[in-house]
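Yeah, one chain of the complex is gone here, protein chain that is, but the others are all in their spots.
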Amino acid sequence: MLKSHNLKYIAFIIPALVYVSALSIFPAALSVYRSFLTPGGSYTFSNYSALLHYGLVKALIDTMLVSIGALILQLFLALFIAMIMVKPFRGNRLFSSLVIIPYGISTVVSAFIFSQIFSAVGGYANSFIVDFGFRPIDWVATSSSSLSVVVIADYWKNTPLVALILFSGLSGLSPSMYEAAKTDGAGAFRRFFSITLPNLAPIMAIALLIRGVSEFNIFALPLVIIGYNPPLITTLIYEFYQTSSTTIYYSYAASTILLFIILGYASIVLWKGGAKSYER
Amino acid sequence: MSVNSSWKSNLPLYIGAIILSIIFFYPLYVLILITFVPAPLNNLSPYPPQIPPGFTFYNIIQAYSALDLTGPVTRSFYVAMMVGGLSLALGIPAAYGLNKIGVRTANKFIIFFFLINMMPGIVVAIPISVEFLKLGLSNMYGVALAQELVVLPLSIFIILGGFRALPRDLENQARVDGANLPTTMYRILIPMNRSAILVAFLLSWMTSWDEFTYAVIISPVKSTFPVQLYNYVTRAVSFEASAFALTFTIPVIIVAVVLQKYLKSQSFTGGLSS
Partner (left out) sequence: MTYKLQLQELEKKFGSKTVLNKLSLDVEEGEFMVVLGPSGMGKSTLLRTVVGIENLDGGKIIVEGEDVTRLPPHKRNIAMVFQNYALYPNMNVYKNIAFPLKMIGESKDVIDKKVNEIASILKIADALHQNVTTLSGGQKQRVALARALVRNPKLFLLDEPLSNLDARVRYDARQELRKLQQELGHTFIYVTHDQTEAQSLADRVAVLHNGTVEQIGPYDDLYEKPETTWVGSFIGEYPMNIIDGSVIGREGSQIGFRPSWVNEGDDGIQLTVQLCQAAESGFFIMSTMDGKSITIRVQKRHKIGSTMKFSLRRYNVYTDNRLVEEFGK
């Protein structure tokens, strides 16, 4: 319900609205429009058909695999961290600081570090492996090992955020629920599966939404660590953008596809319950 | 469970905490190793040791003398300042307006801002880059304008949370005392809400300092620190790059630890989750 005197206050929001329209909605629309143009300016679908030649489908599948792998790994680690963070114990502050630090570290820096850990030849990970008497692994030899490296590198920068979200969810759970479960004789595992997990589910969904979208847009990490072998959807777009003034139109087409995947994903998640928790 | 409960009952907790600490500290440890261990013993050897076999400042000295340092630092600094400033210039009025129009309507706008925030950076960055080139806009302004997209929703949300916590009548009192709206903002509302505003500024600043996607697309050369670092890494000057990376990481680590209390608080994660 917008009363007329509210209009006065909407005026304060207008600069921010204009700003996001000009710098986000307008460029995105431009991408969509130009994806149907040739460099000469006539309409075409050839940008999309060209994408198929350049491995769009594989890039999408790989992106999906990385996203799912990263989400699982991060959720798992973050749950452990959050459960430790809510416990009062000596060293809690130190522990919290230690696990939050990577949140502040530049993606490029963390990409650089992990490229040193998982270098093609040698590297710190291989030092371990060789120390234990195994044969060293060429991490970037196959596309699946390359993708695994990206997934592993991603935990460092992004788990802290997920842990913080889950932490806020856990601190909201009332201790009395646990007391009741204890008196009912529920063991630690039971308590985890019948109290913690179900109560944490809504906030986990939110974490999944936020992280899921960013995972799909993951860019700096694969670019620095594995370059374009194999390309993910974002690095594919970037490669087209860099290559020539013709291929830039392919990047518009790939951008459009990425855009609609994200929009679809976000609206599904929002529809399925997210909207309700927003409205409250 | 009290802080003083015995080590024994907390043993699984400590084991878990220690393992996770190792997992999270190890990459930083590697960065320190590469920076302070003489390169021939270290990342230039095929299987670098986990325990430092030597110690040197040579890498840092080399990095600082051989690589362009001041350029990326100043550019990163200015861009981060611009992004922080933009967050306040756009975020404070927006949060003020949202606080006035009622929670339900405000939430709809907030959802809109967060939805826009999901727009893939690379999708937006390429047309911006192309258009900015046409407009002849300076690259650094372009980078700052684009990076602001990443932080604006959260900034608005944080500042809005601050405004919501203020007693409504303070603003009314100022109006009654004869202050017009800009004066009320400047003398009462902003000073009263300064901690939320400061947090929004710092988070924006930090995000810009780290941001790579927009920076590399809009300004691939003579750019901010992360882009510069990327260029060094691709040119395989890794031990200097690591010295470089470490020195630029330290201020951000400090900010992150300073903000730890806030990051753990409901208002931050609330901002992400609602």
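Labels for the chains are A and B, by order of writing; each one numbers its residues from 1.
Note that in this section a contact is a pair of C-beta atoms (placed from the backbone, for glycine too) under 8 Å apart; a residue touches a chain by one contact, two chains touch by 3 or more.
Source: prediction; values computed, not measured.
Colleague: Among the chains present in the display, which ones are touched by the chain that isn't there?
Modeller: In the entire complex, chains touched by the missing one are B.
Colleague: Consider the whole complex, including the chain that is not shown, and state which of B:69, B:89 or B:179 touches that chain.
Modeller: B:179
Colleague: Tell me, which residues in subunit B touch the chain that this view leaves out?
Modeller: So the residues of subunit B touching the unseen chain are 167, 169-170, 172-180, 183, 187-188, 191-192.
Assume only the chains that are shown with their structure count from here on.
Colleague: Please tell me the distance, in whole Å, between the geometric centres of subunit A and subunit B computed from their C-alpha atoms.
Modeller: About 16 Å, centre to centre.
Colleague: Show which residues of subunit B lie in contact with subunit A when the two form their complex.
Modeller: Going through subunit B, the ones touching subunit A are 1-3, 10, 13-14, 16-17, 20-21, 23-25, 27-28, 30-31, 33-34, 43, 45-50, 89-91, 93-94, 96-98, 100-102, 104-105, 107, 109, 111, 113, 115-116, 118-128, 130-131, 145-146, 148-149, 152, 156, 206, 209-210, 212-213, 216-217, 225-227, 229-230, 233-234, 238, 241-242, 245, 248-249, 252-253, 255-257, 260, 263-266, 268-270, 272-274.
Colleague: Would you mind writing out the residues of subunit A in touch with subunit B in their complex?
Modeller: 1-2, 6, 9-13, 15-16, 19-20, 23-25, 27-28, 30-31, 34, 77, 80-81, 84-85, 87-91, 95-117, 119, 121-124, 126-128, 130, 136, 156, 159, 161, 164-165, 167-169, 171-172, 203, 206-207, 210, 213, 216-217, 219-220, 223-224, 234, 237-238, 241, 248, 251-252, 255-256, 258-259, 262, 266, 270, 277-280
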